[in-house]
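Handing you a structure now.
Up next, chain A:
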Amino acid sequence: MSQLEVRDLHVTFGGLRAVDGMNFDVEQGEILCLLGPNGAGKSTTLDLICGKTQPTGGSIRFQNLEISQMWEFERARLGIGRKFQVPSVYKELTVAENLSVARSVKPGIWHALTSLPVRNSAKMREILDLVGLADKIGEPAGNLSHGETQWLEIAMLIAQDSRLILMDEPTAGMTIQETDRTARIFRSLKANHTLIVVEHDMSFVRTVADRIIVMNQGSKLAEGSIQEIESNEAVKTAYLGH
Partner candidate 1 sequence: MQSRLLYDIIGLALFAGVILFGVPALFGYDGFELNTFSRYLSLAIVSMALALSWGTAGLLNLGQAATFGMGSYAMAMHLKLKASGDNLPDFMSWNNVEALPLIWAPFHSLTFTLLAGLLIPAAVGGLIAIFMFRARIAGVFVAVITLAFLVAFQLVVIEQQGLTGGQNGLTGLAPLVLFGWSVDIYSLSFYYLVGACLMIALVFGLYLTHSKFGLILRAIREDSERTRYFGYNVANYQTIIFSISAGLAGWAGMLYALVLEFASPTYMSVSFSLAIVIWCAVGGRESVLAAAVGAILVNLAEGRLSDVFVEGWHLLLGVLFLMVVMFMPRGIYGVIVDAGRAMRRKPVSKKEAQPFETSLNPKRES
Partner candidate 2 sequence: MKRREFLGQAGAVGTMGLASGLSVPALLSGVGRAYAAADDIPVGLLFSLTGAVAVVEHTLHDAALMAIEEINAAGGVHGKQLRAIIEDPASDPATYADRARRLMIRDKCVSVFGSYTSASRQAVLPVTEQRDNLYWYPTLYEGRECSRNVMYGGAVPNQQQDILLPWLVENFGKKIYMIGNNYVYPKEENNYCRILLNDLGGEVVHEEYVPMGHSDFSSVINRIRAEKPDVIFSTLVGDSDVAFARQYRAAELDPEKMPVCSLTRSEIEVKAIGGDAAAGHFSSAPYFMSNDTPENQKFVENYKARYGADSVTHFVSEAAYFQVYQFKAALEKLDPANISPTEIRDAAVGMSMLAPQGEILIDPNLHTHLWPKVGQWQSDGQAKVILQSEERITPKPYAAYPGQQCTGDGLVKS
(Lines give C-alpha, C1' and ligand atoms only; values in the text may rest on other atoms or scores of the structure.)
Protein backbone atom coordinates (compact mmCIF):
# COMPACT_ATOMS: atom_id res chain seq x y z
CA MET A 1 0.00 0.00 0.00
CA SER A 2 1.36 3.39 -0.97
CA GLN A 3 1.10 6.29 1.42
CA LEU A 4 -0.75 8.42 -1.11
CA GLU A 5 -2.82 7.12 -3.99
CA VAL A 6 -4.20 9.55 -6.53
CA ARG A 7 -6.67 8.08 -9.02
CA ASP A 8 -8.23 9.73 -12.05
CA LEU A 9 -8.13 13.18 -10.45
CA HIS A 10 -9.96 15.94 -12.29
CA VAL A 11 -10.62 19.59 -11.70
CA THR A 12 -12.17 22.13 -14.03
CA PHE A 13 -12.14 25.91 -13.64
CA GLY A 14 -14.77 27.46 -15.83
CA GLY A 15 -14.18 25.07 -18.70
CA LEU A 16 -10.42 24.90 -18.27
CA ARG A 17 -9.27 21.41 -17.31
CA ALA A 18 -6.50 22.31 -14.90
CA VAL A 19 -5.94 18.74 -13.79
CA ASP A 20 -7.17 16.11 -16.15
CA GLY A 21 -7.02 12.49 -15.05
CA MET A 22 -3.93 12.37 -12.86
CA ASN A 23 -2.87 8.99 -11.49
CA PHE A 24 0.12 8.43 -9.24
CA ASP A 25 1.28 6.86 -6.02
CA VAL A 26 3.75 8.12 -3.46
CA GLU A 27 5.61 5.78 -1.17
CA GLN A 28 6.44 6.36 2.45
CA GLY A 29 9.79 8.15 2.82
CA GLU A 30 10.08 9.16 -0.81
CA ILE A 31 10.84 12.54 -2.39
CA LEU A 32 8.71 13.01 -5.48
CA CYS A 33 9.32 16.00 -7.70
CA LEU A 34 6.64 17.45 -9.96
CA LEU A 35 7.97 19.12 -13.08
CA GLY A 36 6.26 20.76 -15.97
CA PRO A 37 5.82 24.03 -17.81
CA ASN A 38 3.81 26.88 -16.32
CA GLY A 39 0.13 26.03 -16.18
CA ALA A 40 0.75 22.31 -16.33
CA GLY A 41 -1.29 21.85 -13.15
CA LYS A 42 1.51 21.14 -10.66
CA SER A 43 0.45 23.61 -8.01
CA THR A 44 -3.18 22.69 -8.59
CA THR A 45 -2.32 19.07 -7.89
CA LEU A 46 -0.82 20.11 -4.56
CA ASP A 47 -3.91 22.25 -3.90
CA LEU A 48 -6.12 19.24 -4.51
CA ILE A 49 -4.15 17.07 -2.12
CA CYS A 50 -4.09 19.58 0.72
CA GLY A 51 -7.73 20.61 0.22
CA LYS A 52 -7.33 24.14 -1.06
CA THR A 53 -9.22 23.14 -4.16
CA GLN A 54 -12.10 20.68 -4.40
CA PRO A 55 -11.76 18.11 -7.21
CA THR A 56 -14.51 17.71 -9.79
CA GLY A 57 -13.81 14.00 -9.95
CA GLY A 58 -11.49 11.22 -8.89
CA SER A 59 -10.13 10.04 -5.59
CA ILE A 60 -7.25 10.83 -3.26
CA ARG A 61 -6.41 8.23 -0.66
CA PHE A 62 -3.97 9.02 2.10
CA GLN A 63 -2.89 6.07 4.24
CA ASN A 64 -5.78 4.16 2.78
CA LEU A 65 -8.33 6.83 3.75
CA GLU A 66 -10.38 8.74 1.18
CA ILE A 67 -9.60 12.42 1.85
CA SER A 68 -10.89 14.22 -1.23
CA GLN A 69 -14.07 15.39 0.52
CA MET A 70 -12.42 16.41 3.78
CA TRP A 71 -11.82 19.96 5.07
CA GLU A 72 -8.27 21.28 4.88
CA PHE A 73 -7.79 21.18 8.61
CA GLU A 74 -8.90 17.56 8.76
CA ARG A 75 -6.32 16.62 6.15
CA ALA A 76 -3.69 18.59 8.03
CA ARG A 77 -4.56 16.68 11.17
CA LEU A 78 -4.08 13.40 9.30
CA GLY A 79 -0.54 14.53 8.54
CA ILE A 80 -0.49 16.53 5.32
CA GLY A 81 1.54 19.72 5.47
CA ARG A 82 1.81 22.41 2.83
CA LYS A 83 4.27 25.11 1.91
CA PHE A 84 2.96 27.71 -0.51
CA GLN A 85 4.79 29.33 -3.36
CA VAL A 86 4.60 32.78 -1.79
CA PRO A 87 6.27 32.57 1.60
CA SER A 88 3.50 32.71 4.13
CA VAL A 89 4.60 33.16 7.66
CA TYR A 90 2.79 35.23 10.28
CA LYS A 91 4.59 38.54 10.06
CA GLU A 92 3.26 39.97 13.29
CA LEU A 93 4.13 36.93 15.33
CA THR A 94 7.64 36.26 16.56
CA VAL A 95 9.71 33.41 15.19
CA ALA A 96 9.00 31.37 18.29
CA GLU A 97 5.29 32.04 18.02
CA ASN A 98 5.28 31.06 14.36
CA LEU A 99 6.80 27.73 15.28
CA SER A 100 4.36 27.31 18.12
CA VAL A 101 1.40 27.80 15.77
CA ALA A 102 2.94 25.31 13.38
CA ARG A 103 3.54 22.77 16.12
CA SER A 104 -0.02 21.55 16.07
CA VAL A 105 0.08 18.07 17.51
CA LYS A 106 -3.07 18.90 19.43
CA PRO A 107 -5.01 21.45 17.39
CA GLY A 108 -8.14 21.38 19.55
CA ILE A 109 -9.52 24.44 21.29
CA TRP A 110 -9.47 22.90 24.74
CA HIS A 111 -5.78 22.15 24.47
CA ALA A 112 -5.13 25.66 23.17
CA LEU A 113 -7.06 27.15 26.08
CA THR A 114 -4.99 25.27 28.62
CA SER A 115 -1.51 25.76 27.17
CA LEU A 116 1.06 28.46 27.10
CA PRO A 117 1.51 30.09 23.72
CA VAL A 118 5.20 29.23 23.43
CA ARG A 119 7.19 26.53 25.18
CA ASN A 120 10.95 26.64 24.88
CA SER A 121 11.30 22.96 24.15
CA ALA A 122 14.49 21.22 23.11
CA LYS A 123 12.72 20.28 19.90
CA MET A 124 12.16 23.91 18.99
CA ARG A 125 15.78 24.87 19.64
CA GLU A 126 16.89 21.94 17.56
CA ILE A 127 14.76 23.05 14.62
CA LEU A 128 15.92 26.66 14.91
CA ASP A 129 19.53 25.59 14.99
CA LEU A 130 18.93 23.52 11.90
CA VAL A 131 17.68 26.54 9.92
CA GLY A 132 20.01 29.00 11.61
CA LEU A 133 17.38 31.24 13.20
CA ALA A 134 18.21 30.52 16.84
CA ASP A 135 19.25 34.10 17.57
CA LYS A 136 16.10 35.55 16.02
CA ILE A 137 13.72 33.65 18.28
CA GLY A 138 12.04 36.73 19.74
CA GLU A 139 12.01 38.72 16.52
CA PRO A 140 8.73 39.40 14.72
CA ALA A 141 8.75 37.43 11.48
CA GLY A 142 8.03 40.63 9.57
CA ASN A 143 11.55 41.79 10.38
CA LEU A 144 13.23 38.80 8.73
CA SER A 145 14.91 38.98 5.35
CA HIS A 146 13.43 37.14 2.40
CA GLY A 147 15.79 34.19 2.79
CA GLU A 148 15.20 33.99 6.51
CA THR A 149 11.48 33.98 5.88
CA GLN A 150 11.90 30.97 3.61
CA TRP A 151 13.90 29.21 6.31
CA LEU A 152 11.29 30.04 8.89
CA GLU A 153 8.61 28.50 6.77
CA ILE A 154 10.63 25.36 6.30
CA ALA A 155 11.23 25.29 10.06
CA MET A 156 7.50 25.58 10.56
CA LEU A 157 6.91 22.59 8.32
CA ILE A 158 9.45 20.60 10.27
CA ALA A 159 7.78 21.64 13.50
CA GLN A 160 4.41 20.63 12.15
CA ASP A 161 5.98 17.21 11.63
CA SER A 162 3.60 16.14 8.87
CA ARG A 163 4.03 12.72 7.40
CA LEU A 164 3.44 14.09 3.92
CA ILE A 165 4.85 17.52 3.08
CA LEU A 166 3.78 19.37 -0.06
CA MET A 167 6.30 21.99 -1.18
CA ASP A 168 5.69 24.59 -3.84
CA GLU A 169 9.00 25.95 -5.15
CA PRO A 170 10.85 25.87 -1.85
CA THR A 171 14.11 27.28 -3.25
CA ALA A 172 12.68 30.20 -5.21
CA GLY A 173 14.80 33.26 -4.55
CA MET A 174 17.50 31.38 -2.66
CA THR A 175 21.23 31.64 -3.22
CA ILE A 176 23.18 28.58 -4.34
CA GLN A 177 24.47 27.98 -0.83
CA GLU A 178 21.01 28.23 0.61
CA THR A 179 19.66 25.87 -2.02
CA ASP A 180 22.35 23.34 -1.09
CA ARG A 181 21.48 23.64 2.54
CA THR A 182 17.80 23.15 1.75
CA ALA A 183 18.64 20.06 -0.23
CA ARG A 184 20.57 18.66 2.74
CA ILE A 185 17.65 19.34 5.05
CA PHE A 186 15.29 17.62 2.65
CA ARG A 187 17.43 14.52 2.50
CA SER A 188 17.54 14.41 6.28
CA LEU A 189 13.75 14.76 6.45
CA LYS A 190 13.30 11.74 4.23
CA ALA A 191 13.70 9.24 7.05
CA ASN A 192 10.38 10.13 8.66
CA HIS A 193 8.56 12.21 6.07
CA THR A 194 7.32 11.90 2.56
CA LEU A 195 7.78 14.93 0.30
CA ILE A 196 6.13 16.07 -2.90
CA VAL A 197 8.07 19.02 -4.33
CA VAL A 198 7.18 21.31 -7.21
CA GLU A 199 10.43 22.80 -8.43
CA HIS A 200 12.00 24.39 -11.47
CA ASP A 201 15.63 24.33 -10.34
CA MET A 202 16.89 21.20 -12.10
CA SER A 203 20.12 20.97 -10.12
CA PHE A 204 18.09 20.93 -6.94
CA VAL A 205 15.79 18.31 -8.39
CA ARG A 206 18.77 16.17 -9.34
CA THR A 207 20.07 16.32 -5.78
CA VAL A 208 16.90 15.46 -3.95
CA ALA A 209 14.46 13.64 -6.20
CA ASP A 210 13.88 9.92 -5.81
CA ARG A 211 11.34 9.99 -8.57
CA ILE A 212 9.99 12.59 -10.97
CA ILE A 213 6.60 13.12 -12.56
CA VAL A 214 6.42 15.50 -15.50
CA MET A 215 3.06 17.12 -16.06
CA ASN A 216 1.69 18.80 -19.13
CA GLN A 217 -1.75 20.30 -19.67
CA GLY A 218 -3.12 18.79 -16.50
CA SER A 219 -2.03 15.23 -16.97
CA LYS A 220 0.97 13.03 -16.46
CA LEU A 221 3.42 13.12 -19.33
CA ALA A 222 6.18 10.96 -17.94
CA GLU A 223 7.32 9.36 -14.73
CA GLY A 224 10.60 7.88 -13.56
CA SER A 225 14.07 8.54 -12.20
CA ILE A 226 16.02 11.62 -13.20
CA GLN A 227 17.93 9.71 -15.85
CA GLU A 228 14.77 8.28 -17.36
CA ILE A 229 13.15 11.68 -17.53
CA GLU A 230 16.16 13.40 -19.02
CA SER A 231 16.22 10.89 -21.82
CA ASN A 232 12.47 10.93 -22.42
CA GLU A 233 11.63 12.26 -25.90
CA ALA A 234 8.14 13.40 -25.09
CA VAL A 235 9.42 15.44 -22.19
CA LYS A 236 12.08 16.99 -24.31
CA THR A 237 9.55 18.17 -26.83
CA ALA A 238 7.10 19.47 -24.31
CA TYR A 239 9.40 20.99 -21.78
CA LEU A 240 13.11 20.54 -21.83
CA GLY A 241 13.75 20.67 -25.55
CA HIS A 242 12.98 24.17 -26.67
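By definition in this document, a residue touches a chain if its C-beta (ideal position, glycine included) is under 8 Å from a C-beta of that chain, and two chains touch if they have at least 3 such contacts; residues count from 1.
Per the selection procedure, all candidates are chains of the complex that A comes from, given by their letters.
It should be emphasised that the depicted structure is a prediction, and the values quoted were computed from it without experimental measurement.
Checked against 1 or 2, the single candidate touching chain A in this complex is 1.
Chain A makes touch with candidate 1 in their complex at residues 13, 50-52, 71-73, 76-77, 81-82, 84, 88, 90-94, 96-97, 100-102, 104, 107, 109, 111-118, 138, 140, 142-143, 160.
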